[in-house]
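Shown here: the complex without one of its protein chains, the others still in place.
Here is subunit A:
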């Protein structure tokens, strides 16, 4: 039988070829190279399904494919480092491959409607960007070591820059693209230092296997092994925490966690299908995926986990509050993305590895759905994104409405839509692990508070957009959308409803039905996988123990679910009361001074700009030092050399007898020096 794993590189390379084709020949192809991209991502999707089936058949794959530095032991540096490209296919990466390729495929199809039908120019550049974006993310997903992951992580960042700035002739997009690039680069700087630290500490950066760095770290902590290098007499545990936090810098930047989340709302300047890709399956997902990928390392350092949980919970609440007052459809979705990735980080920090992956999966589908739905609305509204100009679109575009509604219910966490199951599991994990962990408990509380806020802003968005009376001429007569918009919406709408059923842990626990927690068993290597990369193993490594509230496990599950569902429904009801009326009005004025704070995103952008200027002051000081001291020395050397040069020039008189005299005297001087020191004349 042909081995599916042999085709894993093709999954990455197919979109890359579509990038090359669109770049080189896109001008001559119909639809600006769109069909090449669709064919490539469809091919990658089918191959990913095959790989998923193969993993389900009980196999996994961890193979180094290419040594790009120091093959065969003759490594670099004192710890014999080898730099490689390889492929790691386990249940986690197989699942992620399917998600990424599916979303990318649907985004490509949707782009036909959003870009081609709208008569955009520069389409080859657009499809080339999409292809490279997809390829970079897929390469990141299958990476078997941290350095390779970093390289593709950077490529993802580059592609987001190219695509966010797609409309580079307008003032907003290039600035947003630069912001996204610079802010994530700030985080990636720490990541890079972290990668080097991992290499220096362990001599390897592979994720899986006996000699992988999580395994080495575990062995070193157990005392059954040692690491190659620890700087300056630090405790091993402290150093591992520092390394974990350094890598986390990249995660915080890419996954738009506080305080590096500011690039993401601006990134809405990019074309809407790109936003869908960025938010659902590629760039923002990359950060969370990275933590999940090296969870065996993070599980060893309780401090890092607590920090992750607290950042996650804080971001979830913080971003949700900012989403409350936004007027533009995509802005609301942007803040919801930040908030939802906060939940995933909370889950990871709380030891809920499966819950995080679960929410990553469901979120990928419903957030892609919401963005594509928003894209459909934007097409209909002739690219007016202000929700106050919409209203009443429900009857005009039913497919968009119902799929968007499904996505919104999932986002708000309403039973039985996908988001309910995953969010509930996250909160449950945080709750049972929280006692005795103040940071984690804080994260849990904030995550819980974010539930009604999320439900409120989600349905405020739905009601303002689709319900009530049309509030503008375009809303009364929206532009129709075609199959290439409705098709992807239908697929994602279905998935937003059903994805939750792959992991019905609460139902299992309450009713005692065995075997319906498919994702749990999947990530626990029940079908196949690699030792040391299972959720069970991570739970053993992790610092947490479970404590239940009233009524033991079943009681806690029921109480937790009831509380979060009740809060979500409250949020929906408030939104219903305020905005599901024929002519809704702005209620933000009632918030008083808070409104301005929320509108201005807690003035964080201003803070960052202020910080940038203060950095500039420091840089100015360094510049003065550089100009005065360093350049002074350099200039001094150069004036000395020019002066000296002029002197030397004068020796070259052009008179041969002088030359021979100097020559002979020089030789005599040499003879004298050597002769006297060597004692020849004695």
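The rule is short, and it goes like this: contacts are C-beta pairs under 8 Å (C-beta built on N, C-alpha and C of every residue); 3 or more make two chains touch, one makes a residue touch a chain; residues count from 1.
Assume contacts and distances are computed from a predicted model.
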Point to revise | Among "Diadenylate cyclase", "Flagellin", "Proton-translocating NADH-quinone oxidoreductase, chain N" or "Mechanosensitive ion channel", UniProt-listed name of the chain not shown | key: "Proton-translocating NADH-quinone oxidoreductase, chain N"
Point to revise | Which of A:53, A:562, A:629 or A:663 contacts the chain that the document leaves out | key: A:663
Check your understanding: Going by the touch rule given at the top, which residues of subunit A touch the chain that is not shown?
Key -> 634, 637-638, 641-642, 644-646, 648-649, 652, 654, 656, 659-660, 662-667, 670-671, 673-675, 677-681
